[in-house]
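Every protein chain except one is present and positioned as in the full complex.
Presenting chain A:
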């Protein structure tokens, strides 16, 4: 009886070992790459990644991918723990530029400079440039997003003198904020209604326009010159512009609807939030670069990158996954499904005619303007909300409540400085 029990136990142990994959009878071992991402986390995007995108990779290479959507703070906690104990389980990290910058500064990421070349793709110059931090290749640019202007083609009839449709489409020297003001004025006089719109509602991304577009255009910086003579000039411009901005702007969260309903002819918003307007009426709208200010053409580029943590268990397979995710075909698929823009130039040649091409061309035109002043959203963690609400408060008090710009900036400027001091990063 005792012997029988012993045999049975031994049998169970052998079975367990084989079944768990430690010793596979015959075939080779199957590798699973663990991929943690702060991007593509909403359920429908997650389903697309797991069921379509990564399935293609597994079919091709035989490598399984365990896709783990994760919040930024959780990712940092887990990565820090794994790096400290030396038990690394993460193979690939997908996160925004600011987060990856932080992880690299902590020394948690592999320098990708020595990895084999990724064939058949040219990374967009600016994005490639940003992926090198402190002389290290921190990540591979994966996806990008930005905010642009959408113009209803009818609005071109009312262009101010000296500004042509081509100036606007290509983003030339003449396409300035002053020209926008003149254009908005013409539109209001011709139609009787203000025709310029912004998503300045509580859930709108209006604060991004303030810190990433008009501030850099006028001051050259997002926050460094928050309180400066240039900033006062900018706020005075905004005061002058506001009478030609649709009054409902302070209630709007996204611009697709107002554009489609014909409430405004020119709007600024995140590409994902105007996509619907262009998809519904691709013949009616064009996507154009934003205007420029005295210091250049400020705009935000959101860059998501792929990185490999130090001592990742399956480095080689991780690189294969990065290779797959940055191929032009894969990137086009991502653009079609979730609206993130490709990071490789070859992808635009693979886009079908239609609404997405209109968007992609507008984004490309903006990215390749010569006076581009790229703003990367600073990585302030929990303080991010305070940072953006200072811009909104300044806007509300100066433009809407007509308070003196200098007085408001004097009051809010120290608060801005304090945020960056507390987080310990330089002001952008």
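The definition used in the following text is that a residue touches a chain if its C-beta (ideal position, glycine included) is under 8 Å from a C-beta of that chain, and two chains touch if they have at least 3 such contacts; residues count from 1.
Throughout what follows, contacts and distances are computed from a predicted model.
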Chain not displayed: protein name in its UniProt record ("Dehydrogenase (Flavoprotein)", "ABC transporter permease", "CRISPR-associated exonuclease Cas4" or "FAD dependent oxidoreductase"): "ABC transporter permease"
Touching the absent chain when the full complex is considered, from A:107, A:162, A:192 or A:424: A:192
Option touching the unshown chain, where A:247, A:354 or A:414 are the choices: A:247
Interface residues of chain A (partner: the chain not displayed): 192-193, 200-202, 246-252, 261-263, 382-383, 385-386, 388-389, 393, 396-397, 400
